[in-house]
Structure formats: structure tokens, C-alpha cells
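Shown here: the complex without one of its protein chains, the others still in place.
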Amino acid sequence: MSAQSVGSSPRRGGGYGRVTGHQEYLADIKLPDMLHVKLVTLDVARARINSIDVSEAESLPGVAFVMTAADLPDPMPRFGPQFQDRPVIADGETKYHGEPVAAVAAETKDAAEEGARRVKVDYEKLEGGIFNVTDALAPDAVLVQDPSLRGDSPFAQTNVIDEKRFGWGDIEAQESDLVVEDNFQFPMVTHFAIEPHGFMAAPTGDGIEIWSTIQHPYLLQKIMAKMLQLPLSKVRVHAPDPGGGFGGKQIPKFEPLVAFMALRAGRPVRLVLTLDETFQQVRRSSAEIRIRAGFTSEGALTFMDVETNFLVGAYVDIADRVVSKSSYAAAGPYRIPAVKIIGRTIVSHTTPSTAFRGFGIPQIGWARESLIDEAALQLGMDRLEIRLLNLARYKEAFIPMEEADGDWEQTVRTAAKRIGWGDPLPPNRGRGIAVGLKSGPTTGLSYSTVRLLYDGSAMVYAGTSDMGQGARTIFAQIASDELGVPVEQISVVMGDTAVVPYDQQTSASRSSVLMGTAVQRACFDIQGKVRAMAAELYGVDEAAIKIDSGNLLLPDRDVAIVDAMQQALAPLGGEVIGNGEMRKQKDPNHPLGGTAAFFEFNCTASEVEVDMETGHVTLVKHVTVGDVGRSLNPQQVTAQDDGAAIQGLGHTLMEHYIFDDEGRIRNIGAIDYRILTSMDLPLEMHSESIENADGPGPYGIKGVSEGSLLVTAPAVAAAVREATGVLIRDLPLTPQRVWEALQEAKDGS
Amino acid sequence: MNPFQYARPATVAEAVALLEEHGPDARLLAGGTDLVIELRNHWVEPKLVIDLKHIPELAPAITQRKGFLSISAGTVMTDIAEDERVQHHLPALVEAAVVVGSVQIRARATMAGNICNGSPAADTAPPLLVYDAVVVVAGPAGTRRVAVNDFIVGPGKTDLQRGELVTAIELPIPDRPYGAAYTRLTRRRGTDLASITLCAGVDAAGAARIAFGSVGPRAFLVEDESGLLGDPGIRIEDKVEPLDKMFELASPSLKSLRASPDYRLAMLRVLGARALETALGRLTKELVG
Partner (left out) sequence: MNETLTIRTTINGRKRTIDVAVNHTLLDVLRDDIDLTGTKECCVVGECGACTVIVDGRPMNSCLMLAVEIDGKEVTTVEGLELDGELSALQAAFLDESAAQCGFCIPGQLMSATALLAENPDPSVEEVQEGLAGNLCRCAGYEQITKAVLAAAKGVPR
């Protein structure tokens, strides 16, 4: 009998391959007779392509052909998860720095690279490029997207894709003793997964096979089937475990390009981006946030008014959903009588922004939590107390159609205790605390198949992508407990649409809850079948057999599910197959199309020391506490939370794209885009979980993985403010920025 | 990267002959940590790459001679940082060597390469200047010795002439109690290119000097003429003016991504004061010990 697996931390599924080098990531897969692809890009953001001369490139030994817009169907096929706006390859005009204008297919990587250097592009840089919100909204602004692509949008003649308006109550009607207002900015940052993105395609005669580092293989399958007018059954997507995703690998990018190239070549083709190229393809949306809030003299929130301009890229990708989802929760976990929220999706001639851990919340949370601190300061209130006062209590409706699904006060108090809130501080030290809230998935559809094999081992099929969050382990743990099969004897199969049943997507910290439920239900299906087999085998009434922890509880004895299965299937053997489905339907009445399956709620508290001469910020202690419902695998939960916190410290302390005034990213690549190394960690770090088993997933779990970076920035900035007295409204808090703020304060006083 | 020819001379003379023959079409490969990036990015497109690692005279070695340490051109940062004689006599050089890149980089990058690459931000340049290092150059006309201050010319430029290469760097062992300290300004604690590199040195007679880089076309060495900086009896707060004077040559680039000119100039003073204090502390310890 296996010990209880849920709540323990067995070795990671797929871990052996990861520590031996045997794990096959996309770039490790070689297809027979494949061609290598290299992209041709321009060192300019917005340019008109006059002509492309491929003759010299195509005459090079080893170069098979060069693909340009002219070689693709007319009109240019376009795709995207929300809007069909992204062309397969730049069509007449480049709209961001690094957008490919041609692609060279060659027998070797060397030949492809040389070919790419020999493609001659006659282009002219176009003036009027849109690189910031102000320029985008100017009345005479150049339109980033052709209005003909915008359908009947009322904003079609502008750079605004959409404007989201949410809210409740009348903010003008509220009486406040104090009103505070401010503006904050959040920079563009990139995912920097250590595995650069990669794509392969191979024609199969009547269809196509695609390999991609994608998080959503079924979305890719759907997009490719539509574009190539193939049935889903003829588009097979292989999605090897991504080497880090963080949202950046959710949405198809160059899969259509490699598919058209493979079809043209009649051979497999492969495009593996460099890290530098990846930098130019995915990022988090930057944002400018104007926020205003009213308070009573006791500190109770009376209203909140939030207006966020998200600068997304040249193509919308999933960014408009980022805007709506984060805007809906902009007011945070607070009880507020009146709220007005506006969120705008604004296109620009920059790298298309996409999903990125936190999905818009870090941007808005940065502004909101910083403003709450300002109010506390002006009211002479403690920054912890003002939050506790306004925090929605358990089960309290705090946003229309949404209620607090956890004991958030417990979370906040735990974090405050851990950071030593209120303890005396040495000089140049400060503490900050902030709360963040993110909606989990609003819809979902996951299927799983589980096979209980004759020898008592099992296979779990799940369309989730395990990109490091450890979904394989979680699913194995669930199946282990439900079937009584040791975790080590369970294989989890993922990443092949020809083998594994449908899953909507791997995003929004959904997989443990949604796919986890599907896996559990598939196991229930097996339990039911074995129960029926046992009833016949032992001559017992089926209804008299209960099931617990992998055992059938017969009236007179317990029998392991595995034993009953083996006896029933003997002598031929065989297996028992179970199917499970988890569906979270759309709710047409909800502004987001559905209620949050759960909330990720996190309280982040930080203590810093500031070098007053240089502006360097040292994280003395960093605490995150998340309401996880239940920690299904404590080790993995901690690893996800630590990792999210450290990633949050990246955009808080050092990460940002630096542009020149022509819209070119100047700090492409690992040398001048800094992320935290092992030497940049907080001196002390704690990631804790609140476990009240009150989540919607198996055993009461909620989603995890994003909470710990939702409000890193405001917590750290508040600590810096306490240490130095200066309020900083833009990120990251580089030594130079902190020093400049200190100088300004000095000059001002 | 482009195709090129690869040569593996067995002696310095062979390397010199190759360099003389091919001139700017040839590039030297020592540690390769800069060269391979330059090749991949097509910043350089040599016809010939000359690998120096098969020349016994250049093999990693730190040799103590009369009054100086000779560090061969093939010696990597790790070797320098781990050498007890360097640690004892030239602690500021160790402080610079251990912050060059990561462990992996330090296992490959040579100090000679660090200087020959001509980067204004080269970490080892300030301590080499403060310690009065001498660069040993072999060329068609034989061997010559150049003070490091004359060897460093500007961004990417050194005193090396056609056909010449560096075979060693010689560091005088201070013949009197000497305190020196290296420090730098970076954007994070982990590996980073410095926005300021700075080394201060003081002796018991009160002679102070500061070398600093990354704030102009090359690393500069400046002697303190006031006589105040090296005086342990004067508080650092009272050294502001002479310290400011040390940095008159600084002209940080407006275009740099890493830090603004204002910030760099302000930090020169902060780092200068800190390095000076550390150097004075070390000097006192030497005098006492």
C-alpha cells in the first residue's frame, strides 16, 4: 500500500532527464533530412520594405531557398488568439525592431546564417514610429495597425485596440476625508526563459507535424488547421517540455512560417531562435497608471479610480486579455464602496507583448499598493493596519460576482509576523508590505485519460505543458493516491496532440486545479470500473463497496484496487482505462466571461537596506505568503513561490528594455539586460503557504505560481521609501534611480 | 561565424612571424572570451586566428624574479586570484581578477587579453596602473618592455605594433609598505560589466594615486599632488577637494546604457573615498604588522 502522496514531495516527474541531460527539449530533436532556418531582420523598428533581393543568398552553396512575403498566399495569412493581426512574416512594412522580413532555409546552420546575411533588403525607415503612450494617443499619431484589420471596432481609426470600463458605485458621490492621487509607470520587461523559442515542421503528405516550445499545443493545432485548411486530425503538434515559459510561450509566433517553409521544401525545417532574437519577440506590457483613491479619516477606502494605459506591441497577441483581466481586479482585495476602472490596450511599434506571469497585475498592483502607502502616511496610519482594515473578509463579495475565497487576513498577518513588522529598524533600513490579487482561469476545459496497467503501474495522459511548474509530479501524485499506485510507477504523457486528449491551455496557474480535477475524475472512472469488476468477482453488491486511498473497502476486508484489477483481468491481462473531464463554462453575464475559478492572493513583505551614497538596495529579508488552499507538493510550491519572488525582484530592481529614440532595443541579450543571479538574492527569504483546503481543485487546492510576484515592486519600494524618505514612481529601482531620487530630495529640501 | 584559417604556432617567434605576415587579417586567440563573441557577431572577420595556447613560453605561469612577479600571457584570472604571492603582494589585483565575469570566464580569460582588448572598463587595468606594471612585448625587432600606462592607448587601442604580441606582464613587488584596494560599480552583485573601475594606492610617505576606468576612453592613473589623500590623520570628509581633483580626466559617455554621466561622476567620488580608506587601512595594517 502506498503512503499518502498528496501533501508530500516525491522526486519530480521528468527529473531524471533534467539532471542527466537526457531530457529532450525542442532544440535537442533532430529530424531526418531537415533544413535549418535563419531569420532576416532589420536594424530598425518601423520601415517600409521596398524590395527584397534573394538571388545572392539563394546562389550560396547549401541554401535551399529564401522565403519572403511574396512567397506566401495573398492576402497574407494572419493569426492571433484574439485578433487575426499577426502576419506570417512582415508584409510590406516592419512594425517592430526584430520583426522578420525573410527567412532562409539551408542544409546547415552555417549556410542559413550566411544566407541571411546575403539577403538584400531595400527598405526605408519610416518616421512617426510609436514607442510610447503619449505618441500613440496623439491626435495625429501614425496608426500602427491598418484600420482594415480592425473590423467594426469603434477605435479602428486610433491606436487604441479597446478600452475596458469596469466599476461599481458612484465614485463622485463618495464623501472622503482624504483623497490621494498619483501616477506610476511600469517598464517593458522580457521573459528571458533560458530556453530560447524554437519551431519545427514536417509535411506528412496529407497533413503536417509541428514541433514547438509552445505552452498551448492545442491552440497551435487549431490555428494551424485553420490556416492550412486541414482537419485537426491532420495537424499533429509535438510540444516537448518547454525550458521555461512564464507565459511567453503561450501563443504561436513563427510556427506558421516554418509550416509554410516545410510545405514548400517538402522536407522538415527547423528554426531555433537565439536568445537575442527571443528578446525581440516577447515581453510584458508596459503601463502608465493614474490612480486616485478616497479614504475616511479612519482609513476606510471610500472610492478608487484607476486608469491604466497598457502599451502593448505591434500585434495584440493575448495582450488585450491581459488588459481586461488585470483591470477587472485593479482595485485589489479591498472592500470599496465605489470603483471606476479604465484599462486601455494601446498598440505601438514595439515587440508584441504577451502573457507574462502575473498577467497585468504587477503593473496595476505597483500603483495601487504604492498609493495606499501614501494614504497611510498622510493619515498617520500604520501601513499594515490600513490594509487589514480594508481587506475583504472571508466570503465577502468585494467585486461584482466575485467573493473572497480565502482567509486573506490570516495571510497578511502571517507575512507581517514573518517580516517582523513593527520591530525597531537600524539606520538606512526600511520595511514594506503589499497585497496582491489575481483571478485564476475564468473558463477551462481539460480532459485526461488514465490507464491502470495490468502490472499495477499506471499512465496518465494530460495535455498540460510541464515547463518547470511540475505538473507531471502533481498529476502522478493525484493518480497515486486515487489508484494506490506508487508515484514512481506512474508515467505522465504530455505534449503530443496525436496521443493526449485536449486541454485548453497551460496558463493562469490552472493546471493543478483544472487538469488535476480531470486526472482525478479519470481515476474515479477507473475506480468505478474496478468496483464493478470486484463486485462480480467477490459476489458483493457494488453499492456496498466503498473506496478509500486506493483500496476497495469490502464488507469483510479491504482489497487494493490494483489487486482486484489483476484478479478480475486474469489470465489474459489487459488494463483499465478511465477518462475524466473538467469544464468551467463561460458565463455570458460576467464581464470577463466567467468567474475566477480561484484567486491567487499573496502578501509580500520586504526589508531593505539602502546604501545612501550609491543608491544600492540590499534585500535583507523578503517574505511572501500565499493562500494556496492546500499545498499538494510543498517542495514544488515553495520552489514556485521563491522563483516568482525572485523574478519579481528582477522587474523591481534591475530589468527593463532600454530603447533608443528610433524604437530599437539597445540592451538585447544577456550582457546588458540584467536578471538576478545567485549572488543577488535576498539575504533571507521565506515563501509560506496558508492551507485551509478551501480551493476548488482536488483536495482543496488553489492555483499557485504567480502570487509571489504580484506585488514585489510596491513592497520593496515601500521599504526603500521608509529607509530613505523618497517615493519612486518608476521601475526598476536601479542604484542610479534611487540615487537620483535621493539627490532630488536633497536639492529640494 | 565566418570561415577562417587556424594556426597553432609552437614558439613566440612563429607567432610573431604570422602576425607580421598577416597584420590586421590575423587575430590572436588567448582566452577567447572576447574574441569568440566578436567572431560570432562579425565584429571582426579575420582570415587567420592564431591560437597562442600551444606556445610553452606563454603557458600559464606566475614566476617570482628579483623584485617582481612575472605573469605569463597565458595566465588566466583564476590562476592570478589563487596565487599566494599575488594575494600577499598585490591584493588589489586579486580583487580585480576575482570579479572578471563568472568562474567560467575567469577560468579562460587571461590578464594579458584583458589589457590587449583595450576595453575602458577592463577590471585589471586600474590595479596594473597603480602597481606600475610593465608589459613585455615580443615583436619582429625582439623584446621590449612598456609601462602599462603607455601601453593602454584608447578604446580597443594599445601600443602594440604590427607583428607584436604580449608575452608577459611584470609587476614590481612593492619595496615599501604599500596599501592598495580595488573597487567597482555595477548594476548587480552577480557578474557584471563595471560602470566604474577604481584602484587606490598609498604608501607610508603619503604618496597616493588613483587609477580609474570606464569613465573615459581609457583607464587613467592620477597622482595626488595635494599630499592630503595619503595622510591617515586626515578624515575622509576633509579630503573632498583633492579627491575631486583626481577625477578631472573623467569624461563618461552620454550614450552608455549602464549608468548616466552624472551618476558615474558622483560615484567616482564615493568609490574613490571608499577605496582610499581601504587602502589606508591596509597600509596601517602593514606598518603595524
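All chains are identified by letter, namely A and B, in their written order; residue positions are counted from 1 within each chain.
Convention: a residue touches a chain if its C-beta (ideal position, glycine included) is under 8 Å from a C-beta of that chain, and two chains touch if they have at least 3 such contacts.
Here the structure is a predicted model, which means the values were calculated and not measured.
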item: Residue touching the undisplayed chain, where the options are A:237, A:639, A:654 or A:719; value: A:639
item: Residue ranges of subunit A at the interface with the undisplayed chain; value: 9, 11-12, 14-25, 27-28, 30, 109-110, 191-196, 241-246, 274-275, 467-470, 635-636, 639-640, 642-647, 669-671, 675-679, 681, 685
item: Touching residues on subunit B - with respect to the absent chain; value: 1-6, 29, 32-33, 36-37, 39-40, 49, 51, 53, 78, 101-105, 107-108, 190-191
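Following the convention adopted for this analysis, only the chains that are shown with their structure count from here on.
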item: Footprint of subunit B on subunit A - complex, ascending; value: 117, 613-614, 653-654, 658, 666-667, 671-672, 674, 676-680, 734-736, 739-740, 743
item: Residue ranges of subunit B in contact with subunit A within the complex; value: 42, 185, 187-193, 257-260, 263, 266-267, 270
